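Got a structure for you, questions after.
And then subunit A:
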Amino acid sequence: MTEHFPILILLVPLFGALIVVLLGRERPEQCWITSLISLGLSSIISLFTIIVVLSDKVQTIRYRMGGWEPESTVFEVGIELRVDILAALVVFAVTFVGFVNTIYSKTRAEAEAQGKVPFFYALIQLLIVGLCGIVMTNDAFNLYVLIEITSLTSYALIAMGNRRAALSSFNYVIMGTIGASFYLLGVGYLYIKTGTLNIDDIRMVLGNDKLWEHQSIIVAFIFIMLGVWTKMAFFPLHGWLPNAYAYAPSMTGTFMAPLMTKVMVYVMIRVMLWLFGDKFVYSDQHVWGELVIWMSVIAIVAGSLLALARTDIKKMLTYLIVAEVGYMVGGAWLGNVTGQAGAFYHILSDAAMTFCLFIAASIIVLRIGDSRVNAFDNLFRKMPLTMIGFTVGALSMIGLPPTCGFFSKWYLIRGGIEAGQWEYVCALIFSSLVNAVIFFRIFERAYFGKIAGVKEDFSPSDSDANPDTSIKEVPWSMLVPLYIASVSVLLLGIMNRPLFEWIQTALK
Partner candidate 1 sequence: MDPIIANFIEENIVPKFNYWIYVILMMIGLYAMITKNNLIKKLIGMAIFQTAIILFYVSIGVKETGGIPIISHHGPDHHQEAEVHSEESSKNLKHNIIDKDKYANPLPHVLMLTAIVVGVSTLGLALAISQRIHKSFGTLEEDEILNELRPGGHD
Partner candidate 2 sequence: MIWQFDIIILIFLVVAAIVSLRLKDLLGASMVFGIYSFLICLLWAEMGAVDVAFTEAAVGAGVSTVIMIATVFSTTRRSKD
């Protein structure tokens, strides 16, 4: 039974989506329960997959679709799934965030999906199918199909919002298609030289036939990287992300912001280490090693500064995502295992803390009705329960122990020092300082209220209604996800040592 886990993780939400569409829009409550059950089941299976993969006997599950064993050939003729501990961890993160986000969607979906609740739940489950498939597949073309599944679902999910969401979704369609098509082109260039599509086999052919110096392989690498970077919003290609995530319906934003870019970072690590191999990527002949580190430095600095310039909390968080993508790209390109493992650990921790911050921000915006930071006066008094969750996420973003943000940054910095890339280390520290400024600005507002405390009693927000009655804490279906997210931020921080060791052994 255990060998079928990878496909079961995918099939359960797929069937969930079909059932939800069949239920129709007259029964939103049942749609919610169905997707809750299917995603819960899926995350339980992926938890078991982690346990299976961690046992000494298995380590890597290989699952051949259609049972096509390569008998007369060396190469795979069918499509293969490959799950090691890295994939299992990311899949668990995806399904678990999906499950928790479904709890959060309970009230929001009915309010924001405008009578299209079943389609929302179906799309979000298909998005999870796509993300899990991306992480597990071992076939370069299948990866493209799954990338398109996630893209199409996210276009539709974002466009369900207001009119600005539709416009940013259109930009996302254009950028996303360019990115995915570049990836497809790169795969085509690899295929024309190697004659296979299986990721492991391509790496083998590239190594055996010494194709590394060929112009077409270099171009293929550049195009695949450009495509993946567009999808993950690496700095100069980030244009679609801030508007798309900020204007999307809140329950969509809370799901996509933590996961979409992180899964694409995982794809990048996989392309670098498994598709092309570290000998090709970190070879001294190519100039790109140093170049990409500098690009990531620019991404970190620019993302942080752009975030600092925003007053809208959701926009600010989206620019912080851009900076975080810079962290991970830089870490993966440092060229040593510490950096790669740090980047990978940052995928998990960033997913947790972005999830936490986005839920908190959505709750605050929902209750205050204003997304500008200036309106956050006295929030600690008005919504203490929400602000506790927000604080945990913010501290992790700044990088204070014992949150996971501290440890991932610590490993990344260690990797940077090992590789001697001081500019990257400086950018990380600079970004932490900027994050501290950003979040302490919010804390100051939220804790002390207006700077001129005397005037507070006469301010218009207090005069029309008593703040204690106008702003209430939100229902449990929103607070529980927030607390689950903040607990997982702390838990990931406490468990950093075993996690980091697993990741390191898998990367070696």
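How were these candidates chosen? In short, all candidates are chains of the complex that A comes from, given by their letters.
Assume a contact is a pair of C-beta atoms (placed from the backbone, for glycine too) under 8 Å apart; a residue touches a chain by one contact, two chains touch by 3 or more; residues count from 1.
Because the structure is a prediction, the values reported are computed rather than measured.
Peer 1: Thinking of the complex as a whole, which of 1 or 2 is in touch with subunit A?
Peer 2: The single touching candidate among 1 or 2 is 1.
Peer 1: With touch defined as at the start, can you tell me which subunit A residues reach candidate 1 in the complex?
Peer 2: Its residues touching candidate 1 are 141, 144-145, 148, 151-152, 155-156, 159, 163-164, 166-167, 169-170, 173-174, 177-178, 181, 184-185, 188, 191-192, 197, 243, 312, 315.
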